[in-house]
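Missing here is one protein chain; the remaining ones are kept as they sit in the complex.
Showing subunit A:
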Amino acid sequence: MSENILEMHHISKEFVGVKALSNVQFDVKKGEIHCLVGENGAGKSTLMKVLSGVYPYGSYEGDIFFDGEIQQFNEIKDSVQAGIVIIYQELALFPDLSVYENIFAGNEVKRGRLVDWNQTIKKSNEMLEKVKLKVNPETLVKDLGVGKQQLIEIAKALSKEVKLLILDEPTAALNEDDSENLLELLRELREQGITCIMISHKLKEVISIADSATVLRDGKTICTLDAAKGEITEKAIIQNMVGREIEDIYPKRPNSSYGDNILELKNWTAYDSMLGRPVAKQISMHVRKGEIVGIAGLMGSGRTELALSVFGNPKAYKVEGDMLLAGKPVKFSHTSDAIKAGIAYVTEDRKGNGLFLAQDIKSNITAAHLKGISEKGIINDNEEIKQANKYKDSMYIKAPSVEQLVGKLSGGNQQKVSLGKWLFAGPQLLILDEPTRGIDVGAKFEIYSIMNQLISSGMSIIMISSELGEVLGMSDRIYVMAEGELKGELLSAEADQEKIMQLATQ
């Protein structure tokens, strides 16, 4: 028992009608980095919520031993007290407060009854040093990039004398450099004796960092792999995750033939007056019918901004240059114009600006194309259910019915709803912004397959992605962006990761 810092025995947790965890066994050795992997909905997050007291003792079955003692956490505060800190994918920072205020938020350094700000700043500097982040502690958090914000979350955890640090997909929103930094930091924390559980969908990361890895599937523990024994391999993980062998992560499609240009941009410039600088500069590019065009680049290189400026310009950038749609010059003054013209944009932030979480699946799927289920402005409820069911079935959206609230679905299923909404609008050009962010291998494969089907039915796709493997695996042609400019164009046959990174970091 002394070797394991954490043991979770026979954990079962049931939501109304759904067994999220059944009899899960999860052991973590002291001082190791333990990765928790599994498809979306496999129960990883639920397990961590049980551990951190989000689901209080009594709402689940089974026992938790931490630090050799049985634990009964009734709320998050209890688990923090015991030395367990969890950092969620969606960071929990206060953007309008300074770095030092954030690090000690809820854990204020006090002298008597008052906050000792000088001491707070001093201690913040120590914490920042530990995470190797060189920023002025008085900087506002909103002025920092996502990578640095992530480090501040870790500094915050360290300030609480954490024994077990849990990271839920820490690198999902980071570019490759920031991800590498973060992993390096985790290794150093391991040297200092901090145990770490990391949930990740990026298998390469898992392979590079994990001492052991536990695979969950359908709420059950499938296996725990040990790096020392050489058990952690991509093949082994994927096999255990999906319960079948996936030959290739990217489904093959028959050699496609391209038609005429569907979209053409000439000297396209978008100026953001809030930032006071152009977010896309002098961009000339084209997309042909039946083609998947990848747009690669680092975070903040202007890819999303470019897409939005094309898609009816909802952020009201000042736009110059020409856009041709199927050869005809077009100008959109609202997203509705772009939709009418046959463009669809699936956002990278599905929860933030993609979905109506408090509404059901059917209302989400029809939201961008109510015309398809209405006549003279009056909605045909039955037709709506029928159409929604069509997408639910064809895209394998896992839900009891189309009347299920979207907020209750897993990430992969939410992404499918988001995609289904735009497919229902019947576009000729589909812009996908990070289409597989934060979703599992199985759902990724399904989304790639859907993309291939769409292409063969004559649609064109622009895919913005930070995952180089995905860009290489799915695109016919790749544009690379950096600092708002188009740095190069590559045919995917001749492209590789190095070439793309070289252009992206120019």
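The working rule: contacts are C-beta pairs under 8 Å (C-beta built on N, C-alpha and C of every residue); 3 or more make two chains touch, one makes a residue touch a chain; residues count from 1.
Keep in mind that, in the parts below, contacts and distances are computed from a predicted model.
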Missing chain's UniProt protein name, "Glycine cleavage T protein (Aminomethyl transferase)", "Xylose transport system permease protein XylH", "3-methyl-2-oxobutanoate dehydrogenase subunit VorB" or "SigmaY antisigma factor component"? "Xylose transport system permease protein XylH"
Residue of A:275, A:379 or A:491 touching the missing chain in the full complex: A:379
Of A:81, A:267, A:359 or A:456, which one is in contact with the hidden chain? A:359
Which residue from A:335, A:449, A:492 or A:505 sits in contact with the chain not drawn here? A:335
Full-complex contact with the absent chain, from A:71, A:120, A:347 or A:436: A:347
Can you list, in ascending order, the subunit A residues touching the missing chain? 311-312, 314, 334-336, 338-340, 345, 347, 352-359, 363, 366-368, 370-371, 374, 377-379, 381-382, 385-386, 407-408, 421
